[in-house]
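Complex shown without one protein chain; remaining protein chains in place.
Up next, subunit A:
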């Protein structure tokens, strides 16, 4: 199974034509605005590994009056590998080991205030959702920004729904303990 990786993203960017490292970095950061920007070092090492594995090759060098830059293009093998990766289903994640879940369980086990924690966590989630909503609805927001904010918003929303249900279950649990 192939995981999400910088090499596949760089191969994907090479699909639109030969490019040099600086340009690939710039286009990556534009296309994936919510992701961490790629470091130049990472771009160049990844390109060298793609060449080593026969997935990309050097097209040539140009300088445009500045420092000499190496241009890369993908190979047929690179194209095949990218197509395979893009078709592969991402495994639906188990999502059982996240920090919020762990803190609630530990709180219940140790007699802590899980309800207060859930309320504080909700406030932090809502604050982040307000920021993302402002980003995606700003005039002139580009599609990559909107899609990426939507993705984050839907995941935060899923957390919130779980926290709400868990909050209600806590009340039920406490009532049962008190009644016993």
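The rule we apply is simple: a residue touches a chain if its C-beta (ideal position, glycine included) is under 8 Å from a C-beta of that chain, and two chains touch if they have at least 3 such contacts; residues count from 1.
Simple rule for what comes next: contacts and distances are computed from a predicted model.
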item: Chain excluded from display, named as in UniProt, from "Chemotaxis protein", "Carbohydrate ABC transporter permease", "Sarcosine oxidase subunit delta" or "ABC transport system ATP-binding protein"; value: "ABC transport system ATP-binding protein"
item: From A:58, A:86, A:123 or A:144, residue that would touch the chain that is not displayed; value: A:123
item: Of A:5, A:98 or A:133, the one touching the omitted chain in the full complex; value: A:133
item: Interface residues of subunit A (partner: the chain not displayed); value: 119, 122-123, 126-127, 129-130, 132-133, 137, 153-154, 157, 160-161, 164, 168
